[in-house]
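Here the complex is missing one protein chain, while the rest keep their positions.
Let's look at chain A:
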């Protein structure tokens, strides 16, 4: 079994190498999001892909790759509906199906060709814009045997799409050859309240992203000693860092208040006394010291 896999993968690699036009692409990482514009736009590996503009309808894509292995190339269609109308074809996705040595299949090099709106469709879309209704799209849930179990539907308020042209953004969530969900909407924001705005150009600029599942981070595994050592260290050092004030401020403040209170009382007492008196004990503070001699003189 293993041998067969090895042989298959070997043959696959060989066959890819024999086509220099695409041979370098066979080492693509599976986990990354893959994004393709229509005209072989550069690949973005960043997690937040910068969308690439695609010019409106093009059709000759099929011919360019006709020399590839025919069964590794697949197409599936995008349907759309205006409000509650029935779905009608709106474009075609084409992609290369890649079979991995472990048996999994994934799509790469997704391309999208969008049909332009016909006049009837334009009219329908205008109606949608006026009534602030939904523009709906759908994809098959299995790209190998469309439509699979069911269609994947997504919708957006039609007023979110128009800018200069009609801007749309697809994020297709894949699991092998199955389409799980498609996030469809405008590439930017769609502020509420939505205002009626007709597009300047009745053409689509589409951005598509394929997304596969991410791996979850593993739970951290510690050995006992690392954990114990760091904890012990951290806790021994920490108390030393705290200053005397930080530790005892709650005692110091009342103490200070009491001392101040005592001092002022001690200060006030001699002043109030008209005739000579024995001043209160313990008056080492500056104010009391000054008066000290005078009262002593008076007493004599």
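Worth a mention:
Simple rule for what comes next: a residue touches a chain if its C-beta (ideal position, glycine included) is under 8 Å from a C-beta of that chain, and two chains touch if they have at least 3 such contacts; residues count from 1.
Note that in this section contacts and distances are computed from a predicted model.
The listed options are "WD repeat domain 48", "ER membrane protein complex subunit 1", "Gamma-secretase subunit PEN-2" or "Transmembrane channel-like protein", and the UniProt record of the chain not shown names that protein "ER membrane protein complex subunit 1".
As for the chain not pictured, it touches chain A at residues 84, 132, 134, 136, 141-142, 148-157, 160, 169, 171, 173, 175-176, 178-181, 183, 185-194, 211, 213-222, 227, 230-231, 234, 254, 258, 261-262, 273, 275, 277-278.
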